[in-house]
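Complex shown without one protein chain; remaining protein chains in place.
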C-alpha cells in the first residue's frame, strides 16, 4: 500500500493515524492549525479566569479556581505536545500565538467583570467546549484523540464546579443573584458563537468530516449545547437572554436566536473588548521571562559540557 | 569692613545674611547641609503619607491629604531654591539624596500602617516639625528664614487638619478609636526623637546657636513639644504611651521618658523599618523619569537653536 | 435638571473626574521631576474637586464613591485605564497622551455645562472650564516636548497615543469634531501620527467597564468598606 491508500484505509476502518504514519499534507496542516489553536486557547484562557484568583470570596473557591487555571496550563502543555508530534516545534507555535498569526478561541477576548463570570465561564464556556471536544476524543489522529480524553475529563469536572458555583450565587443574596444573571446575560451569546459560523458559511468543515477530525457540524453542536443548557438554566433559576427561546415539538429541539456572527467576525479579526490586552499580556510575560529562559539554557549547556 | 567683620556685625545686629554677602565657609556648608536635609525630608515625606491617598476613606479627606502631599513637594522646591542661593546646584542635591550621602529626617523611615497614621503624623510629626521650625523663621540666613515662614504657615494648617482627623477617629467606632491609639503609640517616641540627640551628645549645636541658625537646644524644643502635646492628647482622648509622663510643679514642665536614642542612631545609620524602601522608591522614580528629563532638555535645546 | 444637564450626564462627568483623579494620584512621589510631581498632584486635586461638586449635585459624594460596585460607575473607559501599557504601570508618555485626550473632552463638556440653563451645573462647569484649560495646556506642552524631544520619547508617547486612541471614541461621543479640532493640531505640531480610527471600545457609560476598574475600586474603597457606617 502506498501512503495515501494506507491513510484512507485507516480512516475508513475508524482506526487511529499515528505520528509516523503517512498522511496528506492538508490533513497534517489542518490538524496542526486546529491543535495549536486549541492549545493557545488554553493559555490565553488562563487570563480571564486568573483575573479573579486574588479576589476569590472564600478560600475554598480560591483553591478550586487556582487548580482550574493550573489545569488549563497543563492542557496547553499536552496539546502543544500533541501538535509537536506533527512536526511543528514549540518555538514556532509560541511565535504564532505571540504574533497573532494563529488564533485562539475568541471567547477569551471578553472580560471577566465579576466573580459570577467565573461560574458562568465554567458552566457555559466549558460546557460549550465539552460539546465541541467530546467528539474529538474519537478523532482520527491518535495523539490528539488521547489528549482530548484527558482534557475532556478535567473540563467536565470544571464545568460541574462552575455550575455549582453559579448555583450558589443564584440562590444567594439579591446582589449575588443579580451578579449571576448579569454574567449569564453577557456570556450566553459569546458561548453560542464558540461553535463557529453557521454551517452554510463554514469553510473547513466538509474535508474535516471526511477525515474524521470533525464529526458534527457547527450547527448540530450548537443545537446540542442549547438543548443541554435550557433545563440547567431552569434549575439554576437564571434566565437565558433570548426571548425567542422555546421548545419546538416538531424538531424535538429548542428554537433559539443565533449569535451575532458579525460580532464574532469582528472579535476574530482583533476588535473584541480584550484582544489587545490578552495578546499584550502574553507578549509581556514572554519578554519578561526571556532572561530566565536564557539562563536555564546557558546552565544546561554548561552542565552538558562538564559531563561531556 | 572686611567680610568676616561685616558678617559678624550683621549677626550681632540680628539682621539677615543674604546670598551675595560674605560668610564663613563653615556657615555656608552648615546651612547647605541643614537646608538640603530639610528639603530631602519634604521629598521623602511624601511617601509615607502618599501611601494612603488611594485609600482615603472619604473624598474630603482624600482631597486634604492630596493637597498636603502636594504642599510637601512645594516645600521641597522652595527649600532647594534656598539651598541653591548658597552656591550648590540642584543636581548635586538630588545626587546627595539618591546616594544616601545626605540624610533626611529619620521619622520618614517608619511605615504608615493605618489611616490613623495620617492623623498622627499631622498632629505629632508636623507638630514637632513646627516646634523645630518656628525659630528658623528668625534664622540669620535670609532666604532660609523667608522659606521657613511660608513652610511654617502651611505646616500649621496641616497640623490642625491632622489633629482634627485624629479627633474624629478618637471619637469614632471602637475600631477607629483603637486605630487612633495604636497610631499614637507608634508615632510618639519617633516624634520625640525628631529633636535630635540630647544636648549633652549634640554636635553642631553651639556654633549654630552663635550664628543664630539654631536658637534653642534640642532638649528645650523637645520639652516645649511635650508640654504642648499633653493637653492636646487629653482633648483627643488618647493616651500618650509613657507611664512616667507627669506634671512637674517645680520645673513648670512635664517630666517624660526620653526616646530610645540608640534606636534613633540605628535608624539614622540606615536600619530603620523603611530606609531601604524609601530610598529605593526615590531612586526608581528618578531612573524611570530619566527619559522624560532628557526629552525635555533636548526639546529646549532644539528650540533655543531655532530661536538663535 | 434642565435639558442641557441631566443627572446622567453629571454622574458620567463626575465619575470621569473621580476615577481620573485616582489614576493621576498614582504619580505622587513618582514623577520625572519635582515640579511635575507638584503639577500632577495639582491636576489630580482639580479632578477630585470637580468630581466632588458633580457627584454632590446628584447624590451623596461618599455614598457614590465608596458604595457602588464597578457596574454602578458611569465613567468612560479611558478614565479607568492604567497609565501605562499594563496593570500597575506608570508611563509618562501614556499619561500625557491620556491627559491630552481627557482634558480636551472635559474642556468641551464643561464649556457646554457652563452654557446650560441649570444654574448649579453651570456654576460647576464654569469653575471646571478654567482648570481643564490648564490641564489641556499642561498636556499639550508635554506632547510637544515628548514628540519633539528624543527618539525614545517620541516612540513612547506615540505608543501611548496608539494604545489609548480607540478609547477616544466613547470619550467624545457627540463632541468628536470639536475634540479633533483641539487634539489633531497638537499631534501635528508634536510631529506625532494621528492614529487611524478602527476599534471603538465602549460600555463605560452603561456600567460595562474593563477588567481594570474593579481593581482600582477594590483599593479605593477598601478602608471605607471595612468600617461600615463610620464617620471620617
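Think of it as A, B and C in the order they're written, each chain with its own count starting at 1.
Methods note: a contact is a pair of C-beta atoms (placed from the backbone, for glycine too) under 8 Å apart; a residue touches a chain by one contact, two chains touch by 3 or more.
Computed from a predicted model, the values in this text were never measured in an experiment.
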Neighbouring shown chains of the undisplayed chain, as defined at the top: A, B, C
Residue touching the undisplayed chain, where the options are A:15, A:70, A:95 or A:248: A:70
Contact with the hidden chain (one of A:46, A:148, A:183 or A:236): A:46
Given B:5, B:26, B:149 or B:280, the one touching the chain that is not displayed: B:280
Positions on subunit B where the hidden chain makes contact: 48, 51, 55, 111-114, 182, 270-271, 273-274, 276-277, 280-281, 284
Missing-chain contacts mapped onto subunit A: 43, 46-47, 50, 53-63, 66-67, 69-70, 73-74, 76-77, 80, 115, 165, 168-169, 172-173, 175-176, 281-282, 284-285, 288-300, 302
Contact footprint on subunit C, counting only the chain that is left out: 69, 88, 214-215, 217-219, 221-223, 225-226, 228
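Note that in this section only the chains that are shown with their structure count from here on.
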Of all other chains, the one whose Cα centre sits farthest from subunit B: A
Between subunit A and subunit C, centroid-to-centroid distance (C-alpha), Å: 37
Centroid distance [mean C-alpha coordinates] between subunit C and subunit B, Å: 33
Distance between chain centroids, defined by C-alpha means - subunit A, subunit B (Å): 58
For subunit B, residues contacting two or more additional chains: none
